[in-house]
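Shown next, in C-alpha cells, is the structure this report addresses.
For this depiction, one protein chain was excluded, whereas all remaining protein chains were kept in their positions.
Up next, chain A:
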Amino acid sequence: MTTALRALISNPNTAELELIARYGMQPEDPRRERLFQAFAQTGLPTRRMEAWKWTDFKAALGALDRPGSQSACDPLASDEALCFRFSPDGFEYPKDLPEGIHLFVKPEPQALGSAEDVPLGALAAALAGSKTRPGTLMIEVTATDLPRLHFAFGGEGEASFARVTIVVRPGAELTVSESYLGGAGFLSSVFEYSLQGDAKMNRTVYQRGADKETMAATALVQLEGESEYTQTSLAFGAKLARLETRLVHKEADAKATMNAAYLVGKGLHADITTHVRHGAQSCVTRQMTKGAVLDGGTGVFQGKFHVPRTAGQYTDADMQHKALLLEEGAVVFAKPELEIYADDVECAHGNTCGALDGDQLFYMRQRGIPERTARALLTEAFIAEALETAGDLKDILRHEASNWLAQS
C-alpha cells in the first residue's frame, strides 16, 4: 500500500515519504485509507494548486524535523474553560464535564466530507490517532450557558495531528477557542463544526509560531436552520501558517460572521483562507479581515463566496480585506473572489492595501507622540475592528496584538 501511495505522489520529498511511513505504521482501516488517499492525490500542497499558490507547503516543509523552538504561552487558557491539550505525543482532557457536553474519544478515524478539498485536513484526519491520542474526538453539545471549550496545541516534536468533530444541537450555544502555540515542526488539525437549528457558536482562534514551523488549521463548518456562527482569528504566522475555514450555509436564514487579523513579522507567513458556500436561501455572511505586515513578513488573504443557482437566492454577503504594509519589504497577497449563479443577491467584496496614513501620523506626532508609538497606536486601532467579535476574549486578543506592536 505504501509503495502505491509513493507512486501516487509525484516526486515525493522527504517530508512526504515520512508521512507515508507514518501512515504505514497505523493499523489498517478502510476509512484511514480513503483519508490518506485524499491527501496523497495532491501530496503536500504546492504553488501549482490554485488554492495554495501563495502558500507552498511542499517547498516549505522539506522534512519532518523538530524545529528547536518552544511553544508560546497560551493567553486563552483559563481555569474557567474546559481545556483539551494536544501535543505531538499526548492528549489531556477534562474528565468531569457539565451536563450538556457529551464527549466521545474514538481511537479510529472517521470519514471526512469533502476530504479532497482539504488535503492537509484529510492528512490530519488520517494520522490523528496514536497510542496516546484519539483518532477522532467527538463532542455533542445540547445546552446553553456552558463553559468555554478550549483546545490548545503545544509541546515540542516533529509533527502533530488532530481531528475534532463538534455537533451543536438545536437551540444549544457554545463558545469555543483554539490556540496554536507552535513547538511542532509540522501541525495539521481539522475541526468540524455542525450547528443545527437555532444553535449559536462563537469560535476564537489564536495562532503563534516560529520560523521553522509549518502549520495548517482547517475548519469545516455547516450551518443549519437559523443558526448563528461567529468566528474571530488572530494569526501571527510561522514559516507557513494557514487558518482555513470552509463554511456551508445548508439551510435558510443562517448567519455567519468571520473576522480575522494577521500581524506578521520577519521570516513569517500567515494565510487566512475562507470559502463560503451559500447553499440555502436568505443566508447572511459578514467577513472582515485586517492585516499588518513588517519587513520580511508575508500576509495572505483568500476569500471566496460561492452562490449556487436557485439555492443561493437572496444571499447577503460582504467580504472585506484591508492590509497595512508597515515597512518596506513587507508582502501582501490577496484574492477576494466571487462565484455567483443566482441573480437576486447582494455580494460585495473589497480589498485595500497600503501604508499608514501620513496625515494621521503627522497629527499624532505634532501632539508629542513619538513616531513608533503613533504607528503602533494607529495599527492597533486599525486591527481592533476585526477582533470585536471575539466576545469575552476580545480584550485578550487586543492585548496580544498591542504587545506585538509594542515589541516590533
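One rule holds in what follows: a contact is a pair of C-beta atoms (placed from the backbone, for glycine too) under 8 Å apart; a residue touches a chain by one contact, two chains touch by 3 or more; residues count from 1.
To be clear about the criterion, contacts and distances are computed from a predicted model.
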Protein that the absent chain corresponds to, by UniProt name, given "Sarcosine oxidase subunit delta", "Amino acid ABC transporter permease", "Cysteine desulfarase" or "Spermidine/putrescine-binding periplasmic protein": "Cysteine desulfarase"
Contact partner of the left-out chain, one of A:Gly197, A:Gly267 or A:Pro308: A:Pro308
Selected from A:Ala21, A:Ala355 or A:Ala406 as touching the chain missing from the view: A:Ala355
Full-complex contact with the absent chain, from A:Ala60, A:Ala77, A:Ala252 or A:Ala342: A:Ala342
Contacts of chain A with the absent chain, listed as residue ranges: 50, 305, 308-310, 313, 320, 323, 325-355
